[in-house]
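First up is the structure itself, then whatever we jot down about it.
Yeah, one chain of the complex is gone here, protein chain that is, but the others are all in their spots.
Going by the order they are written in, the chains are A, B and C; count residues from 1 in each one.
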Amino acid sequence: MSRSPQDFGLLHPTVEPAAEAEKSVPSAPEPAPEPVAMKATGEVKPEASDEVQSLAETSLGQREQLLLYRFMLLNRSVEDRLSSLYRQNKVVGGLYGSRGQEAVSVGSAFALEPQDFIGPLIRNLGAMLVRGVEPREVFTQYMARGTSPTGGKDCNLHFGDVRRGMIAPISMLGALIPVMAGVALAGQQQGRNLVAMTWIGDGGTSTGDFHEGLNLAAVLNLPLVVIAEHNGYAYSTPTSMQMRIENIADRAVGYGIPGSILDGNDVLAVHGGVKRAVDRARAGGGPSLVEVKTFRMKGHAEHDDAGYVPAELLAEWAKRDPIERFEDHLLANDLASPDDLAAIAATIRESLDIEVDFALASEMPPAERSLEGVYAEAPPEVAVPWRAVR
Amino acid sequence: MSRSPQDFGLLHPTVEPAAEAEKSVPSAPEPAPEPVAMKATGEVKPEASDEVQSLAETSLGQREQLLLYRFMLLNRSVEDRLSSLYRQNKVVGGLYGSRGQEAVSVGSAFALEPQDFIGPLIRNLGAMLVRGVEPREVFTQYMARGTSPTGGKDCNLHFGDVRRGMIAPISMLGALIPVMAGVALAGQQQGRNLVAMTWIGDGGTSTGDFHEGLNLAAVLNLPLVVIAEHNGYAYSTPTSMQMRIENIADRAVGYGIPGSILDGNDVLAVHGGVKRAVDRARAGGGPSLVEVKTFRMKGHAEHDDAGYVPAELLAEWAKRDPIERFEDHLLANDLASPDDLAAIAATIRESLDIEVDFALASEMPPAERSLEGVYAEAPPEVAVPWRAVR
Amino acid sequence: MSAKQSATKGPQEPLAAGTEVTYLEAIRQGILREMDGSPEVFLIGEDIGTYGGAFRLTAGFLERYGAERVIDTPISESGFVGCAIGAAMMGMRPVVEMQFIDFIACAFNQIVNFAAKNHYRWGQAVPMVIRGPSGGNVHGSAFHSQNPEGYFLHAPGIKIVAPATVEDAFGLIRSAIRDPNPVLFFEHKYLYRRIKGTLPEGEGLVPIGRARVVREGTDLSVITYAAMLHTALEAAERLAAEEGIEIEVIDLRTLKPLDDETLVASVKKTGRALVLTEEQKTGSVAGEVAARIAENCFAWLDGPVQRFCCPDTPVPYSPPLEEHYRPNVERLCERIKRLANY
Partner (left out) sequence: MSAKQSATKGPQEPLAAGTEVTYLEAIRQGILREMDGSPEVFLIGEDIGTYGGAFRLTAGFLERYGAERVIDTPISESGFVGCAIGAAMMGMRPVVEMQFIDFIACAFNQIVNFAAKNHYRWGQAVPMVIRGPSGGNVHGSAFHSQNPEGYFLHAPGIKIVAPATVEDAFGLIRSAIRDPNPVLFFEHKYLYRRIKGTLPEGEGLVPIGRARVVREGTDLSVITYAAMLHTALEAAERLAAEEGIEIEVIDLRTLKPLDDETLVASVKKTGRALVLTEEQKTGSVAGEVAARIAENCFAWLDGPVQRFCCPDTPVPYSPPLEEHYRPNVERLCERIKRLANY
């Protein structure tokens, strides 16, 4: 299926690569593009309860693959900017990143349709970018400016936008899963044919809400895709102290839903595997639990030097950097030239200059705003016409 | 292993059958008794992730088997008395029973040692009896009398006694599982070599606390045995609307702990299977999830006529009545004569007359007691000497 | 009365205006009308479909609205409250049942951190109702008798409603369902089948946020809600007859946001205030009300603002204990007399 940035109202215009100039109309599907193979480097092993995605094929064509690349690079670039803003004391509060996990957020969100919904966590900036979040929204949020999506009321990636199919999390891990199940339920009730997608860390799978949410979604057969980001640690806690199993996907067994394991540092593998879960959900097959094996390449947050992570482990995973791997793939398969990639990087750089400047130039919010908006005056609008519910 | 009622400070003396007169000293193990086969009538099928206990063998000798019988009959008899007290408006509030599930409570609790702990739910009267609860404690509780174990402060089976290794539940299902994990943890820390056992309904396995408790117990490798009573319904909700899986034991997969399935209407199968889990826990093998297949033969509570349960299903399960099956087994294997069984029934009847009379003759508590005891003045005593914890 | 009989089983039809109904039936009728009127409204909870709910409040709803709008759930309060939150953000109007309101504790995080704060944080409304049987006097013990309003009073973004009469039960459940915010709707189980009233003409909406002066008086204001309203009214009649003391009785109806205006006006008139609730005293709604009166009516007060609540213990089970624990008419009259003579 072909995607176009406008499907999601994507991105600052200046970062569109030239190749993206003529865009397909969202509703007009293109002929299926040639699958393009990517060299498998992941070490993911099949387990009794899991299906392992082949890394050697994809349904995505050149244009989509370049989009994936751009989103991953944008993800990393935004976070790099944030890191330097953090060092300049421009970030208010903590800074959380997803270095090394960009393929997860980007590859999975890319498998969605415009009507679908995401419920991203703090490490899913990539997914939000795919849904059309502008970098300035992220910069202003982290810098607590009045122009931020929450007007300075909430921090970091804690903002949503139902028009772009995006629900904001709360900090309490796990809580978003039942909420996204509810989004999926409403989609069903409203005949919107949508899929709800959310993410959870290895650590987050220990929460009661993970269990209650997935079980409820399974019983009600809701179109929910939960992506478990197995990135080695929950803050300082290694996965071995979080659960007594190797593969989070095994938890799917207890809910009677499909569980799969993907190489989370291979954006095509993520996209392909998640797409299967999304398609199944949309076709009425109910929820899935998709485990992606990846690694958190920085500390829990910017202040955390992650001294508890063995250097060898980091070095090992550095070799599997999802962006570098994908670059190799694009180059090796003649999907892009070094110049093409450099051009993408350059446009991102330029656009981020503008975005950061916008945020820096933004005022802090007016103090009295703190008193506004506790209660809603009007309900949310129902986005689509109703089908008969009786 | 040989057990004697005194191990648990058991039962009203009058209900001891004659055969029980000479008892072994708790610490003096008898030679292993001959295994006695019981005719398998359960329909429990093996599943990929499960081990199925053989119903055709047991480590229990005649004396223990007669004890099992007596506890099951006592369990049912106490509940029958409660039903008639309920009809006479003597019970204050709701009445909950375990008809058809007696083998579960009795068989599993019988696998414990004196130092072990149970955390029973409302349908685990049998387990409490095995631990030494006197019927009068139950009658006075249900009748809200001042002589009840809680002095009228709490209802039904909501009482505990750490001296008898018994923790009281709260109504919120699931909550007891992490608490019993804590009992197991303390046992480990204190070097008490104890096993903690608790029960949960099919419905209760949907709660967040089930997940958090079992996962924590698994990660900490705690000596906890959780028995999932798969009895067809959670109030009016059939298991198919509670979970998308056939076998609750499958949930063990997600915690990396052994899961097994037992015929819950075969007290020997329950005892044998649970004993294995208990032994494993005691030996340092960590927690287990033991599913017992059984059926709730009455409504959720006495007021519920269970009109939502198909009559055929009830009829089908009536054929597998755990007490009748065990009677057949005892008779067929010459472990008891009809007269022996009648004698046991008679002593139970007589003793329950006394117990009910005691409860009926008990006063309601004095009103001012309602104000006492919100805060503890002294901590609980640590029951055993400490081993060095460092 | 045949209309009332149909109430406890079988498919439901809206009953005609003027029909005499119980408090429980009024809530059912209110939900029924909202469901008929708005396809967004749906029910979710344990045993509400096939069984019709532990108190049979939704008996017949499954047949009438189908399984997509009457959803039986696994035992997972946090899960299905979360699910309702998600659906609400999508424009649905979930009405969640707690089988007993005590179980709301299991969904505490979803309610106070997700639902309550959402609109403030990022502007997205969460229009939903969580309702269920609360309160004691039925010997339900510590976990089937609680009044959890005090726990939620402190959560900005939540509304809390607790009707005391049939008319208010009907009008407030309808308003709660229409409100664009998360509303906790605490029904008093003791009232379910013990009080009667009449279904109104028209929509019968009762606005959230407005208290009601149920009985006018000049000597002292008793401020209360839910089952205790009836205790207050009984005391008021007795004191009027026996002592000539004229009590003004105010039914709060909405506990959050509180209707300061009505409270203050009453206390300024009477000069004395007693807050009567079934809660455990410390950290209660009664405390909040008393603090507001103390702050806003100081110059008008002829005696201390007093609270008459349950003591700070869990709800005890045995009848003599629970009776001792709960405020009753006798003890209320004594307190009022003392305060009136302050």
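The rule is simple: a contact is a pair of C-beta atoms (placed from the backbone, for glycine too) under 8 Å apart; a residue touches a chain by one contact, two chains touch by 3 or more.
A quick note: this is a predicted structure, and the numbers were derived from the prediction, not measured.
One of A:N193, A:S236 or A:S337 touches the chain omitted from the figure, and that residue is A:S236. The hidden chain makes contact, of the residues C:R28, C:R69, C:R121 or C:R215, with C:R121. The missing chain, though absent from the display, is touched by one residue of B:L129, B:I177 or B:A336; that residue is B:I177. Interface note: of B:R63, B:R145, B:H158 or B:R244, the residue touching the hidden chain in the full complex is B:H158. Mapped onto chain A, the interface with the missing chain covers residues 92-93, 144-146, 150, 152-155, 158, 170-174, 203-204, 206-208, 234-237, 241-243, 308, 364-371, 374.
Contact residues of chain C toward the unshown chain are 102, 105-106, 108-109, 112-113, 116-117, 120-121, 142-143, 150-157, 256-258, 279-280, 282-288, 290-291, 293-296, 298-299, 301, 303-307, 312-314.
Summarising the interface, chain B meets the missing chain with residues 149-150, 153-154, 158-160, 162, 167-168, 170-172, 175-190, 196, 208-209, 211-213, 215-216, 219-220, 373-383, 386, 388-390.
Following the convention adopted for this analysis, only the chains that are shown with their structure count from here on.
When the interfaces A-C and B-C are ranked by how many C-beta pairs touch across them, A-C comes first. As a whole-number value, the distance joining the C-alpha centres of chain A and chain B reads 47 Å. Under the contact definition stated at the top, the residues of chain A that touch 2 or more other chains are 208-209, 211-212, 215-216, 219.
The set of chain C residues touching two or more other chains comprises 74, 76, 78-79.
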